[in-house]
Structures are given as C-alpha cells and as structure tokens.
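Removed from the display is one protein chain of the complex; every other protein chain stays in position.
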Amino acid sequence: MAKNLITGGLGLIGTCLARRLLQDGEEVVLFDMQTTSKLIDDMRGRVKIVQGDVANWAQVADAVSSNGVDSIYHLGALLTPACEASPQAAYAVNLNGTFHVLEAARLFNVGSLIFTSSIATYGATAPPVVNEDTAQRPTTMYGVTKIAAERLGDFYHRRYGVNFRCVRYPLVVGPGHTVGISRYARQMIQEPALGRSYQAYVDESVRLPLMYLKDAAWALVCLKRADDAGLKRRVYNLGGYYITAGEQADVVRKHLPHASIEFRPDEATIKVLSDMFRNMDDTRARQEWGFSLQYSVDEYVADFISEVQSNRPLYE
Amino acid sequence: MAKNLITGGLGLIGTCLARRLLQDGEEVVLFDMQTTSKLIDDMRGRVKIVQGDVANWAQVADAVSSNGVDSIYHLGALLTPACEASPQAAYAVNLNGTFHVLEAARLFNVGSLIFTSSIATYGATAPPVVNEDTAQRPTTMYGVTKIAAERLGDFYHRRYGVNFRCVRYPLVVGPGHTVGISRYARQMIQEPALGRSYQAYVDESVRLPLMYLKDAAWALVCLKRADDAGLKRRVYNLGGYYITAGEQADVVRKHLPHASIEFRPDEATIKVLSDMFRNMDDTRARQEWGFSLQYSVDEYVADFISEVQSNRPLYE
Amino acid sequence: MAKNLITGGLGLIGTCLARRLLQDGEEVVLFDMQTTSKLIDDMRGRVKIVQGDVANWAQVADAVSSNGVDSIYHLGALLTPACEASPQAAYAVNLNGTFHVLEAARLFNVGSLIFTSSIATYGATAPPVVNEDTAQRPTTMYGVTKIAAERLGDFYHRRYGVNFRCVRYPLVVGPGHTVGISRYARQMIQEPALGRSYQAYVDESVRLPLMYLKDAAWALVCLKRADDAGLKRRVYNLGGYYITAGEQADVVRKHLPHASIEFRPDEATIKVLSDMFRNMDDTRARQEWGFSLQYSVDEYVADFISEVQSNRPLYE
Partner (left out) sequence: MAKNLITGGLGLIGTCLARRLLQDGEEVVLFDMQTTSKLIDDMRGRVKIVQGDVANWAQVADAVSSNGVDSIYHLGALLTPACEASPQAAYAVNLNGTFHVLEAARLFNVGSLIFTSSIATYGATAPPVVNEDTAQRPTTMYGVTKIAAERLGDFYHRRYGVNFRCVRYPLVVGPGHTVGISRYARQMIQEPALGRSYQAYVDESVRLPLMYLKDAAWALVCLKRADDAGLKRRVYNLGGYYITAGEQADVVRKHLPHASIEFRPDEATIKVLSDMFRNMDDTRARQEWGFSLQYSVDEYVADFISEVQSNRPLYE
C-alpha cells in the first residue's frame, strides 16, 4: 500500500490531500512544524504526525527514512507574506527545504516526489497568457525560491532519476484562514457562507486564475499517478478559472441570495496582485497526463459554501 | 580609495581582475579556499589574501566586515565539471555561497556587488540567439545554481537596495589551467604558444561565443563603474566572438605559423558543449552601460600568445 | 540608553527579564519564533518584537545589526523535552543558535552577551555538590548542547574578547505553562493558587535545587552589570533553594491553608529527574559578582501565589 509523506501536512492543501489519499486507502504521514490543527480532527488516528522543519535536513532525512515512505508530496513552504517578511526564512525553508527533500528522496530511493510551484514565478513582466516555455522573472522572494526549486528538481530528475513532478498553481481557493494576498477569493465565499458581510480589497474587474482547493489536491494525485511515458517535462502549469472578482461574486450571490459583498479596492494590494493578472495555459497538463478540473465554477462555489456551513466551528 | 573583495580571488578571472584594479590604484582583498597560486606572484605584497570558503557564511561575513570593503566581486564558484561531480558541493558553494555574499553585502552596507553568471543558464532548449528576455532552462547543475543566484541578487536589489549587478559570460578564454569543458579554446592557443602540438576534442565547425579573459575582467569593472541611471536591469548578457573552432585555429596559425592543431572530435563532449551553441545578444550591455570589447579576435589571440610566452613557467 | 536583545524573548524567563529591564528604563527587543504571547500583554507598545529563529544565522545577524543592540541576553533554546523529542532540532537551535549569536556579537561588536546554561550539564555521574570545577558529563541532549555552547562562549571571550558571561541555572520555577520535567515545583504552587488540587508525580523526599523566576532574571541583570575585574571565569553556577518537594508543599500550605497537594510518585520521571539531585555551589557567583537571592523560600512562594492570583486569566 502506498505510503505518503506530506510536508506542510497541516496546511490547507496538505490536509485536503491527506483526506483524499485516505479515501483511496493510502497511508499518510504529515510532516509539519505544528502538531495540531482543527483541520485534521476528522483524520485523528488515521494519519501519523511528525513534527519537524523542512529547513532542518536531519529531520527531513529522518522522517523519510524512519517511515519508509514511497511518495513525498512536498508542500511545506512559507507563503508570500512570510517570505516578504523574512527573505532569510524563505531561503532556509523554501529553498534549502526543497534541497533537503530532493536529497532525502535520492538517498532513500523514494518512488515519487510531487512539488508545487506557482504562478508567482512568472513575475510582472510576463505576457497575459503564460505556458511552460514562458520566461520566468519573479518579483517576490516566494517566486524566487519556487523557480530555483523547480530547476533543482528538474536537475535531480535528469541527473539522479529522482521522479520529480511539479505543478505551477494558479491561486488556490478553499475554506480556511490562510493570509495570502489573494485571500479575497476565499473570503468572498466564506464570509457570506457564515452569514457575514464582506468588503473586498479588490475591485470587480480584478481577474486572476483561481483553482478550488479540492481540484488543487486532486491535481497532485493525478500527476503522481500519471504514466511516465506521457510526461515530456517535469513542471506543468495548471489553469483553473480565469474569472473576475465581480464574476465570482455573482456566483456566490446565486447560491447565497442574501450575500453582502462590497468592493472597496486597496490600490497597494492590487498592485502586488497585478503580478498574477495573467492566465495559465494548461494545455500540456491536459494533453500529457490528462488533467481536468473536477469542479466547474458553479460547483466549486457551491461545494465551498457547503463545506463551510457543515463545519462552521472550523472557519468562524 | 576603493577597497574590493574578490571571492574566488585566486582563480583565473579573479587574478586578472585584481591586476586590473591594482593598476587603477584600488585596494584588493582576495578571498579563496587556497592561499597560494603562481598566478599572483606578481601581486605579492600588494594584495591581501584571506583564506575562506564562500560556503561558510561566517567566513564570508568576517571577510567583508573586518576588511571594510566597499565593493565585492563575487566570482567564487565551482565550475561545471566540479558541479557535475558533486551537485551537493555546487549547492553549498554556488547557491548558498551567493546567498552568504548577498547577506554580507546587505548587513555591512557594501556599495557594490558584482556577480558573474553564464550562458550555461539558458540550457539546451534555448534559441540560437539569446538575450535578457529569453527563457532560461539550464541543463547543468552549474546553470541551475547560477540562475537561482541571478534571481536572488535581483530580489536583493529590489527589496534591500543591494547594488547587485551581474553579467552572463560567454565562454571565457585565457592562459591558465582551468578544466572546463570549453578548454579547447584555451588549449588551442596555449599549447602552440608553448611549442607543443594540440589535438582538439571538438571539430572545426563547433561554434561557441568566446570572450578573452582580459575583456571578461574589464567588463566587471565597467559594470561596477556604470551610472545607475542607465541600468534598466541587473543582469546583462555579454557577447564576445561567435567564431568556430576552425576560425580560431586559423587566427592562431596566422600568429604562430608552425602551430600544429588537429581536430579529433569527441562526440560525448561536443554534446555537452552543444548547450552553448548559441550567440549571446549583448545589445543592452552596449546600450545601457556602454560596454565594448577591448580586443578584436586578432588582438586577443596575439595578446594571449604573448602572455604565455612571457610567463612560460606559469603555464607549462 | 542600554538596548537589549533577548532571544527566546517570549519565553518565561525572557518576559520576566524584559519587564525588569523596562523598569530600569532600558530598551528591549524580543526575538522569538512566536510574535504573540499573553505573557507580554502588559508590555505591548513598550517592547519591539522581532520574529525569527536562532537556528537561522541571517535572522540573528539581522536582528542584531538592524536594531543596534549593545547587549544580548541569549535565552532562545529548546528545553529538555523538545531536545529529547528531536535531537536534530536541538542541534540546530541550541548549538548552531548559540554559534550564530556569538558570531553576531563578534561581527557587530555587541558589548555584552549573557547566556544561560543549566545544572543539566553535569549529568548522572556528578557528585552531590557541584561547582565550576566539577567534570560535566551530561546525560541529555539539552545538556550536551549547553556544555558545547558554554565552551564556545568561553573560547569567543578568550579569542575575540566577546564579553560572554554565563550562568548555570538550577531548576527555574515561576508562573506559566512550561512543560519541563521539573514542572511539579511550579504546579504545586500554581494549581492551589488557582483553587485546584494537585497531584505531584514526585514523592515528598525529592530534592532539587530551585530558583524563583524573578531571581533567575535578576541574576542575568546582575551578571551583565558586574565589574569585569572581579570575574575570574565566564561561567558561574547559581544555587537557589535546595529543598524537598515535601518542604515546598509545607510552605504552600502555610500560605494557602486549603491547598490540596498529594504525592503520587511516577518512578520513570523521578529517574530522569535524578540527574539533578545535587546541589549547586554558587560560592563564586556570590564572591566574584556579589550575587544573592532577592527572595527567601517563603517570599518566593508568597510572591508566586500573588502573581497567579492577580493574573488568573494568564494561568488558568
């Protein structure tokens, strides 16, 4: 039976992925700085939790070695705000951390290493639609660490045969409390679902590529299970919904007619977001490993609302 | 008076640069793993040598702090063969090393940080002519570390105002004993200059962009002294001579009529070299900080031969 | 005005020390992994908080450099249970962390560096009374990291003139929630002060050297302010009260006549504690820098109870 280590395992994507893998009957070890999160209460007793820091190579090596894992989903990373607050921490966690995971995968012959990069690697100078051939000039430290990690992983595959596979996410949206700069997309659904009004810090025309959390987790599983023969590269763009904040608000209102959503744009934040005002061309993910979204925009909003309303204590 | 720290100071470019800075009346501190090299015998007593490893952050910080340097030329790095022999060493020296230098520049308010990247960052999939907008997908660990370091430096400029400036070199050629895969271009001149025959491991049609060592060192000084107002980016391609091995052989024979140069191509090596079968467009270096070569192809070969013949004991 | 950096600044001793330094009109910067703690609510706005990890050299260097500190109290460390849970984390935080702080003190010419070691450095083979000449053979990873750090600090003083001064604490007791193996001494006071009964996991005859939190913080200030001329060494034992659990219970009952304290000894825990069944001879601290406790046993218990009862929400 497959045994998976998920770094950043108590994070938003990590817990969603763990739940999915458990459903499929796989074993899951969650590696994280924290050892508790309300997000995993439903999985208590069914997952193993290992406390550790991906910036600590010996803890990473130990987690891989002592648990006999055959797959690693390496999600442990500081997000954009934490990277900007301390680029020094970002270097240690995101860049050294990925080196540690790559080395552990190599030293202990781990079968698969799935990694997540981001639209943030493209940077402000990228064209309106980006694909795997587009030049990447990241603006943020987060993007810098992710592009360096992509290239390292690519090299470890070529040189050592480490089965490194990576997606570049658009903005991932799901119930929770993450504090990224794209949180408007989450809050615009979550707050009304909890019966609260919401004032967005963007304007209605802001358009970014979004992906529902469950599709984001699902994509990792699909890529991990993809036939190697079809893969012509190690890093794939994922698309999602390229919709405006106003369009998403309309979908929310359709499902929650009383939703109160206002737009009070904050120009400084929008400027930072503007790095990501571009669509991700995911043609190759669809062609080379058959990826497709499980949720339409409508279904995503509905499912999100349902999740929040079924688990109010987690999100209030 | 300017006080310069040169990491990798006992290397080929480091010693050439040091000689140039001394000529201009500047102070020079050479930071290197080694403390002796015949290449610096002529500078003994005029440069300070500090033994250290750029992979050791405390040694880097100490060298910068205790010498009160106002400029760093960060040349200390493992070259391609050493990087391929140990990607783990490459990560420590080239990538962590650059992080250490960037941090030291920031912590101790160093006025300028000049860095050298390489054509090797472009990789096998790049088009025949590459400029600063071309996507970089390096094939080698050397290239991976250099692209990551470029992006870090760019970020440190944007975030902290570290005056990071970087060139991407074509293949640098000069008298010496470096063991890079492009050594044919050096040996083809050096061996005949010493009265020996030479069998090249490439064929006559192999065409790579080459730059004479003295121009390579000169470029760093020019970029360091360039007016900030003109610089629209932090990383610049440098061009050089885009000539075939056969063309260079002809120039050598013109200056050394008895030179015996044969071509016995080794296909495996040529395949590795093929990553660099592309021209570097240096339009922006010329436009934004007025760079131009000091040596024509003819002058470069002549000067190279003269250097070797004047200092035979160093090169035999 | 003195400007102090306290690593581990949001910990039990760190917050108590900060409060003391503020009372004396000094400036305080708290460096910690966490940025919030109820323990510092009373100091909000009067201290600066810097988030960082002592295991990250660049964050340490930045905190020292950018805040212009003239004294460092280096308290940031994993305690015994965390060290035993992950010796790899202990190495990174306690040992590398102290190296980072020593280097930062050296590189940025910090006037004083006060460090805290522990009775745990002596280990199970030490005699019943230990002083500065006693051999140290620690049993725990915590003790290993502390003895290594002591010796490093001693060396940095000798070699670089870093004004490293260190105390070896007995078991420090004060209101709070720390989870060390000696927590019985705290809980035996805190629980009855909150009106709860308490079952101790030791027996009445267990005798360890204890020091009240306020005296522990005070000792650091005294050592920092001590005249260098009197100091014949860099590391000093501190004593405290060498009393049994039963004796302390009696003092608690004197102040809280209704206190319910039972003894249900757990032999495994007592065995671990037995490493510390020895008295600390603090003759040299008293002679060389005039240290003396501010609180008698009676006063310590009374003050502890008063603190808890005045700030119930913090401790319940």
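As written, the chains take the letters A, B and C, and residue 1 is the first residue of each chain.
Just so it is clear, a residue touches a chain if its C-beta (ideal position, glycine included) is under 8 Å from a C-beta of that chain, and two chains touch if they have at least 3 such contacts.
Treat the numbers as computed from the prediction; the structure is a model and nothing was measured.
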Of the listed residues C:138, C:209 or C:239, which contacts the missing chain in the full complex?
C:138
Of the candidates C:151, C:196, C:271 or C:312, the residue in contact with the absent chain is C:151
Residue, one of B:39, B:92, B:105 or B:302, that touches the chain absent here:
B:92
Which one, A:27, A:103 or A:275, makes contact with the chain that was left out?
A:103
Can you list, in ascending order, the chain A residues touching the missing chain?
57-58, 61-62, 65, 99, 103, 107
Name every residue on chain B in touch with the hidden partner chain.
51-53, 55-56, 58-59, 62, 85-86, 88-89, 91-92
In the full complex, which bits of chain C touch the chain not displayed? Write them out.
84, 87-88, 91, 95-96, 99, 103, 133-141, 144, 147-148, 151-152, 154-156, 158-159
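As a convention for this text, only the chains that are shown with their structure count from here on.
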Most remote chain, CA-based centroid, reference being chain B:
C
Could you state the distance in Å from the CA-based centre of chain B to that of chain C?
52
Could you tell me which residues belong to chain B and also touch two or more other chains?
99, 103
